[in-house]
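A protein chain is absent from this complex, but the other protein chains hold their places.
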Amino acid sequence: MGYKHLVQYYETDKMGCTHHSNYIRWMEEARCDFFKKIGYDYMEFEKLGLVSPIVGLNNLKFKKPSTFGDEIDIEVSVKAYNSIVLTAHYEMKKDGVVIFEGDSESCFLTTDGKMVIMGEQKFPGLHHTLKDLLENK
Amino acid sequence: MGYKHLVQYYETDKMGCTHHSNYIRWMEEARCDFFKKIGYDYMEFEKLGLVSPIVGLNNLKFKKPSTFGDEIDIEVSVKAYNSIVLTAHYEMKKDGVVIFEGDSESCFLTTDGKMVIMGEQKFPGLHHTLKDLLENK
Amino acid sequence: MGYKHLVQYYETDKMGCTHHSNYIRWMEEARCDFFKKIGYDYMEFEKLGLVSPIVGLNNLKFKKPSTFGDEIDIEVSVKAYNSIVLTAHYEMKKDGVVIFEGDSESCFLTTDGKMVIMGEQKFPGLHHTLKDLLENK
Partner (left out) sequence: MGYKHLVQYYETDKMGCTHHSNYIRWMEEARCDFFKKIGYDYMEFEKLGLVSPIVGLNNLKFKKPSTFGDEIDIEVSVKAYNSIVLTAHYEMKKDGVVIFEGDSESCFLTTDGKMVIMGEQKFPGLHHTLKDLLENK
């Protein structure tokens, strides 16, 4: 379930490399692409009346730099899921070499801001998809 | 009505200078500060049920570079106003020297997206403030 | 010579649409892609010892909004070129409808910051490519 990001000039900083804040944005790009591939693009989320804000970022390791013109391969996997918080793991590679790793924690809210406990009653389709991805990883 | 912006590291690019897209963001910072100073901060806009999107950017001249740590002085003035479109002019200086100039065009919309023609009936307070600023410039 | 940009969540603002500053970044993405397609990717520029900063932005018209998930088609063309300044024109479409238009002015500098007058003596390959694109437009 790979996602590719081409590093843009405006993503570099005066050290000559990608500014580290952009990796957090690429995590989001890859996460959205991941949700789309499992059948939950943003339209689907909106139809369900769900938003999924980030509540935590952990273990972000900037191992090697990247810069303008580099093609970054990003793999997203389900690391943990407990009906409330989804922990996704990200591995980013350049030319086959891991340059970044990290985890995001996101929860699910209704569009009016109420926390959702997913399950048989609430959003069973997405719930079972995430559980299956966790078990089969 | 000066506004100051301190250039951040994340605003630089691999040429070693501020990436040009950030000047558009500083124009917004200075415009919000300008509105606040004439009595229309964002809360006031929200209470009125107004948003003010950018519809045009013109004559942007990047005259000299800036970089991390530079303090930028930004002056905003009303260049034109016709009850529908506000044309604001921006002059940015570093150490007293002009490094950037440009104009923005913004209109006024109700929060449900309808265009507003300002005047005696609609938002007379903001209307007269902008007219006065145009005449007294 | 189309370029496609998929609007990212982090490019939206609290009005629910793409923040206008991102169109300037997409102009850069499309311009870099344009240079790559005419044989001058960034590596080639670096080999030549050239950088090409933006010196002006003009006639930017934000005609219709875009938002997260939209696919934007961007066409770049050479509007003017006089050996010193390249004026590029950009047209961005969503579902076939023009949502943005604008022009950028960029010049050419050596990596130590000296302005370049392109021609038979200096960078004739790039010079003739840009002249041909202007004449054949």
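In this document, chain identifiers A, B and C correspond to the written order of the chains, with residue numbering beginning at 1 in each.
Convention: a residue touches a chain if its C-beta (ideal position, glycine included) is under 8 Å from a C-beta of that chain, and two chains touch if they have at least 3 such contacts.
This structure is a prediction, so every number in the text was calculated from the model and none was measured.
S.K.: List every residue of subunit B that touches the chain not included in the displayed model.
M.R.: Its contact residues with the unshown chain are 8-10, 25, 28-29, 32, 41-43, 68-69.
S.K.: Counting contacts across the full complex, list the positions on subunit A that touch the omitted chain.
M.R.: 15, 17, 20-22, 24-25, 28, 51, 53-62, 65, 102
S.K.: Give me the subunit C residues in contact with the hidden chain, please.
M.R.: These residues of subunit C touch the chain that is not shown: 9-10, 12-14, 16-17, 19, 21, 67-68.
Here is the rule we go by: only the chains that are shown with their structure count from here on.
S.K.: Between subunit A and subunit C, what distance separates the C-alpha centroids? Give it in angstrom.
M.R.: Chain centres of subunit A and subunit C, defined by C-alpha means, are spaced 30 Å apart.
S.K.: Quick one: subunit B and subunit C, Cα centre-to-centre, how many Å?
M.R.: 24
S.K.: If you average the Cα atoms of subunit A and of subunit B to get two centres, how far apart are those centres in Å?
M.R.: 34
S.K.: Give the residues of subunit B touching no fewer than two other chains, as numbers and ranges.
M.R.: In subunit B, the residues touching two or more other chains are 15, 17, 21.
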